[in-house]
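The complex appears here minus one protein chain, its other protein chains still in place.
Read from first to last, the chains carry the letters A, B and C; within each, the first residue is number 1.
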Amino acid sequence: MSKIHVTTQVNGDAVEFLCAPDETLLDVLRDRLNLTGAKEGCGTGDCGACSVTIDGRLVASCLVLGAEVEGSAIETVEGIGTADALHPLQRHLLEHAALQCGICTPGIVVAAKALLLQNPDPSEEETRYWLAGNLCRCTGYDKIIRAVLSAASELRGENA
Amino acid sequence: MKQDFKILGTRPIRPDGLDKVTGKAMFGADKSVTGMLHARILRSPHAHAEIVSINTAKAEALAGVKAVITGDDFADVENSATRYTMQNCMAQGRALYDGHAVAAVAAVSKAVAAEALKLIEVEYKTLPHVTDVDEAMLPGAPVLHEGVKARTLGDDVSGNTVGYYSFGHGDLETGFSEADEVIERTFKTAAVHQGYIEPHACLADLGGDGRGELWCSTQGHYMVREVCSEILHIDASQLRVTASEIGGGFGGKTTVFIEPVALKLSQKAGKPVKLVMSRDEVFRASGPTMSSSIDIKIGMTKAGKITGAHAKLRYQGGAFPYEMVMMGAMSAFAAYDLEHVQAEGWDVMTNRPKMISYRAPGAPMAVYAVESVVDELCQKLGLDPIDTRLLNAAREGTKSSYGPTFKAIGLVEALEAAKAHPHYSAPLAPNTGRGISCGFWFNFGGQVSVSMAINADGTVSLIEGNPDIGGSRASISMMAAEALGIEFDRVRTIVGDTASVGFSDVTDGSRVTFAVGIATIKAANAAIKEMCKRAAKIWDIDAEAVEWVDGAAQPTGHNAGDFPPMSLAEIAATSGKTGGPIAGHHEGAPDKAGVSFGVHMVDVEVDPETGFTSIKRYTAFQDVGKAIHPAYVEGQIQGGAAQGIGWALNEEYIYGEDGRLQNPGFLDYRIPVASDLPMIEAVIIEVPNPGHPFGVRGCGETSIVPPLAAVANGVAHAIGVRMFALPMSPPKILKVL
Amino acid sequence: MRYLVAKDSREAVALLNTGEDARLLAGGTDVLVRMKLEGKTPDLLIDIKEISGFSDITTENGGFRIGAAVSGAEMGEHAALKAMWPGVVEAVELIGSTQVQGRATMVGNLCNGSPAADSVPAMMAAGAMARIEGPAGTRDVLVADLLEGPGKTKLGKAELVSSVFLPAGLPKAGDAYLRFIPRTEMDIAVASAAVSLVLDDNNTVAEASVVLGAVARTAVFVPNAAAALVGSKLEPEALSACAAACAAACSPIDDRRGTIEFRTKIAGVMATRAAKIAFRRAGGKL
Partner (left out) sequence: MARVVIFGSLRAFTGGVEMMEIEAATTRELLKKLTARYPALFDTIESGVSLAIDGEVFKDAWFTPIGPESEVVIMPLMVGG
């Protein structure tokens, strides 16, 4: 199989890579670009651990081909917040102890950020349904939902 | 034993949290090295088959394939438990379940490895199979392994019955004769999987000289080292195992499934090999927990006193001998103070993946059955379920159903908290029922090693040997800081590899905060002793005349007040001149882990037209001894409750007539999603464990024990019919409506 | 496997017609999953997302034409479409997670041929037409006429569905879709129902369409269930007649997702509940 040359943008930086035609975006990110923040929990779009956004749209990167992202702008967890300047979502997840093993956390961060961009004031129910595709086996979701709602409140400028 | 703490009981940000919210944390599949190969495993499509032949020639000939192995590549080992583990990793002679590994390939890319698998030709001769526990126990059932039947059993059960246990005291006949009401029921529960989101993954590099490096996602890298070095016939000292960040385990990563395979491939290919399971492989070939078939008989007086209790537990644990039903038999009646009680258990093999621990292994299904019958008795006799449990509750001094006499325990406190909670008196909507259940887990101690260095800048580096599965680096740092009298952020705890700190048992049994905590306190005390000695030298007084108060050495006795206190940082700063580096370490095997009881309360609503059950409100009460980091203790309680809810309602291993697993994916193996659950209120009860200096009890496992019966009892009250099998999926509920 | 981006539908049709094992890629949420689970790839994967119009939702004759590459999320964000055909949009939005919604398409859901496809009953109840491009040119057929059986459609060799047309909604009309799943999300429908109603000035059901999913080899119209609703204001007798007609129309299978008995029982429950929602949406009062 001859490789495909793809030019795209990842976390704001121009990126070029070669990938096999059947290689997923998740494999490209992890194996070719060394961005291992997105995880493969299932490979079939059922767990959300590989969540990224493409042109702002939340997707499961295991269900996207690397070849498809030519000319797109991709954001992964590595593009959200830094140690010195965490995104409020990341900070609230930490403050609420909303992670135990942490394998689902990158996907939760990416998915919740996409939620708050679209709906800055989600209800608990809206948040739960939005994140239904992000499986977490450790927490029972309680603290994750609280963290997202309190991050939303802070982002709206309310007293968190 | 009420103590005042500065740091314990606070909620600092966990030290590994930053890496986890930014995607930096390295899990099992996240590590790569140059020149590494990618491995894949070929698995049996049959529930039970003789492997007549395996032809790997075509696969080996494929460009890019560097090694192919089968069961023949593994030499025998002496220890039978290790042999079973090895044969579970790679079949020898027979494939014993759908998904059993029969060959493996290492190649230059994932794609080539996948292609090579298709070129391996395996000739199978299918054999009769059995996947149901009751069928597997019948004489005449296909027997998985000959000669391993429990030695006390007779001809009335098949050779698959590898274990028999019995616990209890008193006389059952007397007990039941004193009852006003006796209920006897049979239950079935499906096998469920731990469902960790991170599939098993490792990166192995083993040279021909027997020196190796292994990176893997595990609950115990020393266990991995011991098992792998035995299987590979190399010295333990030559295999360094590093535990990656672990993406969930819940008991499922307390053994090896792929590591010996990756090491063998690496040895054969002479290159590093990365091996990552797919989700399908996780379900088909890594251990779920047991399925069960259970008989319960309980007698009760009109006043609610339990007079006699008998449990018969038949557990199905997959394709190899195992011991686990005893944990269920010991847990079944632990919550009750009983005069006449017996719990018996049988461990049974079937053509399914070998079971492995899942959070409080063996207890949830046993307690589900017992608590269902207790609830039914309360219903029948018109008794309050909490009052009845209080009347019979085990407490300090109770001779437990499994033998030991309980020290201080917190069951009564948890029941009283449940009774007083507004949830218990809240009104119920139509089609809604409220369920209550107790739960119990032993908690363990076991071997630990901790090494603590006092750095010249006044900070502390702590190395311990237990993978951090739910925030233990935070709790350990907190205990170190508390013991040393310094700030939390002055301590950094890391999980050392097998070459950097002494042996540590697997992270299981809710033991880490307890056992590593004790070792940490003892290591801190050793360092404190040395720091007091240094201060004494500096002050030129007797070492005995120095004590450690609030993070500083200070003169005591007749020297009291002679010198101002000297802080840890000050002592550390001059350590190079006062005798060299200061450190403390402790290696030991702490015992006296205190048992933990929980009480869960749930309101469920059942749609009478579809049988759909929704969880409307959930409150969990648990005695944790002392909550070091209350937020993570709550998290353990909430997480266990959610897993138990899944077990009760929708999770199950579904096998067809052909013995093949029909739902090896998250689409049809249905773990709870965020929209399935309400907030789960965790109420922490603290009855200190007398066996721990800070009163700590393990807290991670008890929480999965009560939800099964709590939900089942809630459903029974909501629909007015009792179900006797899990999961209570909608088709099953609708059928009885 | 080769991956090619088709520039127009003629090229896509030509590529489908090469004799190779070729598949179309729009959202990829079925085709990529199948590649992963079955461990085999087609010879050729044809990406149709770049084809002009395929990613558009356009108004046409008072209705909407939805391109083959329009994602569920895009449909959900289209206020006018959602207002006209809320049942169709809610059906599409039930497919998979938020992540899957970002990619999955209604046309893909149709062409995948699953009897449990969420959008298909809703499209059928709405009278949706599929536009088909093929070697012989373009034709429009009712979505209902495209269904063949599990994993199969009546698309001919080298044909593809380029868009689906949802006709103009009538005044006092409403549609709804409901499915039963064991959890609240992330499952495949065990049984489902779409109902489309038109009310007269009296708020009595004048026209009805009832379609069931996941209870037969394809989604099926249940004319008797529809007839039971016509002339009613969804009185209990009408609803129970509707439910009984639904049960009679079921010929489901037993599998890991549900039993024959269960599917048959709940099909009518889904239909009557969907009917009530559609009725309210049409302006009726219960």
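In the analysis below, a contact is a pair of C-beta atoms (placed from the backbone, for glycine too) under 8 Å apart; a residue touches a chain by one contact, two chains touch by 3 or more.
Please read all numbers here as calculations on a predicted model, not as lab measurements.
Visitor: Given that one chain is not shown, what are the shown chains it touches?
Guide: B
Visitor: Out of B:V33, B:A429 or B:A589, which residue would touch the omitted chain in the full complex?
Guide: Going through B:V33, B:A429 or B:A589 one by one, B:A589 is the residue touching the chain not shown.
Visitor: Write down which of B:R359, B:R473 or B:H717 is the residue touching the left-out chain.
Guide: Of the listed residues, the one touching the omitted chain is B:R359.
Visitor: Using the definition of touch stated at the top, determine which of B:D30, B:D280, B:D337 or B:D508 touches the missing chain.
Guide: From the options B:D30, B:D280, B:D337 or B:D508, the contact with the absent chain belongs to B:D508.
Visitor: Touching residues of chain B against the unshown chain: what are they?
Guide: Within chain B, the residues touching the omitted chain are 152, 164-168, 194, 250-252, 254, 323-324, 326-327, 330, 342, 344, 357-361, 402-407, 441-446, 508-511, 589, 591-593, 691, 701.
Basically, only the chains that are shown with their structure count from here on.
Visitor: Go through B-C and A-B and name the pair with more C-beta contacts between its chains.
Guide: So, comparing the two chain pairs, more contacts are at A-B.
Visitor: Could you please state the distance in Å, as a whole number, between where the Cα atoms of chain A are centred and where those of chain B are centred?
Guide: 29
Visitor: Quick check on chain A: which residues sit in contact with 2+ other chains?
Guide: Within chain A, the residues that touch at least two other chains are 1, 22, 43-44, 46, 129, 131-134.
Visitor: For chain C, write out the residues touching at least two other chains, lowest number first.
Guide: Each of 37, 184-186 in chain C touches at least two other chains.
Visitor: Can you list the residues on chain A that touch chain C in the complex?
Guide: Of all residues in chain A, those touching chain C are 1, 4, 21-22, 24, 43-46, 48, 51, 54, 57-60, 62-65, 67-68, 111, 114-115, 129-134.
Visitor: Per the contact definition, I'd like the list of chain C residues that touch chain A in the complex.
Guide: These residues of chain C touch chain A: 1-3, 25, 27-29, 32-33, 35-37, 41, 45, 47, 49, 71, 73, 96-100, 102-103, 184-186.
Visitor: List the residues on chain A that touch chain B in their complex, please.
Guide: Touching chain B from chain A are residues 1, 20, 22, 27, 30-31, 34-44, 46-47, 49, 76-78, 80-83, 86, 90, 93-97, 99-106, 109, 124-125, 127-129, 131-146.
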